[in-house]
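I'd like to ask some things about the structure below.
A single protein chain has been omitted; all remaining protein chains appear in their positions.
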Amino acid sequence: MEALRIDRVCKNFGALRVLNRVSFAISTSEKRVIIIGPNGAGKTTLFNAIMGELQPSSGHIYLMSKDITKMARHRRPHLGLGRTFQIIDLLPDFTVQENVLLALQAHRNFRYRMFKPVRRYKDLYEKTGWLLGQVNLEEKKDLPIRALSNGEMRLVELLMGIAAEPKIVLLDEPAAGLTSSESEWLADVIKRVLKEVTVVMIEHDMKIAFMLAERIIVLYQGMVIADGKPSDIRANPKVREVYLGSESTD
Amino acid sequence: MSDLRSKILFYLGLAVFMVLCIPLLPRYVLTLTTSILIYSIYVSSVNLLTGYGGLISLGQGMFWGTSAYLVAVLTTLNILKNFYLTTLLTLLSIIVLSACFGALAVRVKRLYFMILTFAFGHIMWCIAMYPIQSITHGFDGIRGIVRPDLGLPWSLENDLTFYYFVLIVGGICFYLIYRIIKSPYGLAMIGVRDNEHRMLALGYNTFLYKLICYVLSAVIAGIGGILFAYFNLYVNPSELHWLWSGDALMMTFIGGIGTFWGPVLGALVYTGLRYWVSAYTMYWFGIEGIIFILVVLFFRGGVVGFLDQLKRRLTDGGAAHR
Partner (left out) sequence: MLNVAMAISQLLNGLAFGMLLFLLAAGLSLMFGLMGIVNLAHGSYFMVGAFSGLTALEATGSFLLAILVGSLSGTFLGFLTERFFLRRVYSLRHHEPILLTFALSLVLSDLSLFLWSGTPRWVQVPEYLSFTLNIAGNFYPAYRLAIILGGIIIFVAIYLFQEKTLWGAIVRAGVDDKEMATGLGINIPLVFTIVFCFGAFLAGFGGFVGSPILGVFVGLDIEIIMLALAVVIVGGIGSLPGCLVTCLFLGIADTFGKVLWPAYSSLTIYAILVMVLLVRPTGLFGKGGTN
């Protein structure tokens, strides 16, 4: 079954064409799709379009075979779409636990109820505890986000995107700013927790990208210039040309 | 355990003070306390909208004033004398009004929201000022409201009984607000205040959350307005003037925005200061402005924040507050 299909999506900001007829399809059986490309290639813009933060200038986006191109932003996660942000976007004054609670609560039909206190919804707290346990943050659950290290915040950021068990999750540079060992830990978490989820990830770190990927899509100046297995991408002359001199492949 | 115990003792002491002690003091203290309680209901509506909802409105007075006027018109023109029906009709009107205005206002940037709410409030004030076939009497306002008959053995004509009535209604309002803040809706609303962008990405319909907050806050302000009409027995357009909406914001900040006790303390301090200052000078608004500037610059948490700091300095440590 088709999880995500991008159909000739274009996005212009005035005269600047940031996305140029981007097309690809990802089925639910695919688990690790990594999007790479130099800065300015349009990767985050693509994610923004999929999430609904901006409207494509033309083209269509299909989620679970449904055309979501014009769907309201807040309805898309309910179709099974999750996202994490490149720049950590949490609620800094809330505790770690409260952040994850909010991520979970979004999909519960009691999220508009006004009379029973949140703390009485035991199963919500259990699920939160389980999720925090997966990333070893359970002892820190009552700390405000501000008190965490960058690496820990990245883990919470990850949890926010996956807490509601999406069928497909967009990870935007989840390892940005992490040390080498922290990113290995993160990759491990992704492998473990997201085994059955279709992960579409933007990555700059080539090591992680080639380590995790089943399929790699290469974006350059808003266009897909390569799309296939990691070994094919590595050998692709267009890709080498784009990256030679600006970043090192291995 | 001692934390719970001290809480219970505090509320017990407060209840005793409010129920037994106040009535024993001179009568003007009773009526003053009644008015402070009514104002604090108004302020708590602004606190809900601005403190917990993050929406700064310069037009909350619109709901206070409109409901006061509705009560005045309905009762003095003998259209509806039954207290319950009048209250029901008034609150229903407030819900409709706030839903309509809110649906437009919460869609826009926070700055625009502020100006829009000012505009709405100003529109209502203009309508009240212009005598509509002598219903609203324009600048003179409407006199001759009488205390309502609740159908109970105690008459509200008596200041003391009315005080208890306001105390009960106020208590219910504050308790309801407390429940709302602690509920799933409340948590999400505060989330929308702090990071709407993320909440949208999580799947929350932030527009609906803000709209609900706006309507809830309008209803609470409306309850305050109803009580005010029955208390004051006279309403005039100043209840709809934007200065009154501004005053509500001031009271909220002076008390401590986004806190539970802020509204009551803010109303208390404001009313006390206003009475005291007005005895010496007519330049109350200027003084109010100065006080407010001082609060914003130096006492950001308001009275509650100040007391919190004091408590923290007297006892070591203290948990982080939202």
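First chain written, first letter: the chains are A and B, and each begins at residue 1.
In this text, contacts are C-beta pairs under 8 Å (C-beta built on N, C-alpha and C of every residue); 3 or more make two chains touch, one makes a residue touch a chain.
Quick caveat, the model's predicted, so the values are computed rather than measured.
*Asks:* Counting contacts across the entire complex, name the shown chains the missing chain touches.
*Replies:* B
*Asks:* Among B:Leu14, B:Leu85, B:Ile172 or B:Val296, single out the residue that touches the unshown chain.
*Replies:* B:Val296
*Asks:* Based on the whole complex, identify which of B:Phe17, B:Phe139, B:Trp154 or B:Phe285 touches the chain you can't see.
*Replies:* Residue touching the absent chain, from the options given: B:Phe285.
*Asks:* Please pick, from B:Met18, B:Leu32, B:Leu89 or B:Ile115, the residue that touches the omitted chain in the full complex.
*Replies:* Checking the options B:Met18, B:Leu32, B:Leu89 or B:Ile115, the one contacting the hidden chain is B:Ile115.
*Asks:* Taking the entire complex into account, which one of B:Met18, B:Leu32, B:Ile56 or B:Leu273 touches the absent chain?
*Replies:* Of these options, the touching residue for the absent chain is B:Ile56.
*Asks:* Where does chain B touch the missing chain, residue by residue?
*Replies:* With respect to the unshown chain, the touching residues of chain B are 50, 56, 104, 107-112, 114-116, 118-120, 122-123, 126, 130, 196-197, 242, 246, 249-250, 253, 283-290, 292-293, 296-297, 300.
Basically, only the chains that are shown with their structure count from here on.
*Asks:* Between chain A and chain B, what is the separation of their C-alpha centroids in Å?
*Replies:* Computed value for the inter-centroid distance: 43 Å.
*Asks:* Write out the stretch or stretches of chain B touching chain A in their complex.
*Replies:* 179-180, 182-188, 190-191, 194-195, 197-206, 208, 212, 320, 322
*Asks:* Please give the residue numbers of chain A that touch chain B in the complex, ascending.
*Replies:* So the residues of chain A touching chain B come out as 51, 53, 72-78, 83, 85, 89-94, 98, 101-103, 105-108, 110-119, 121, 144, 160, 164.
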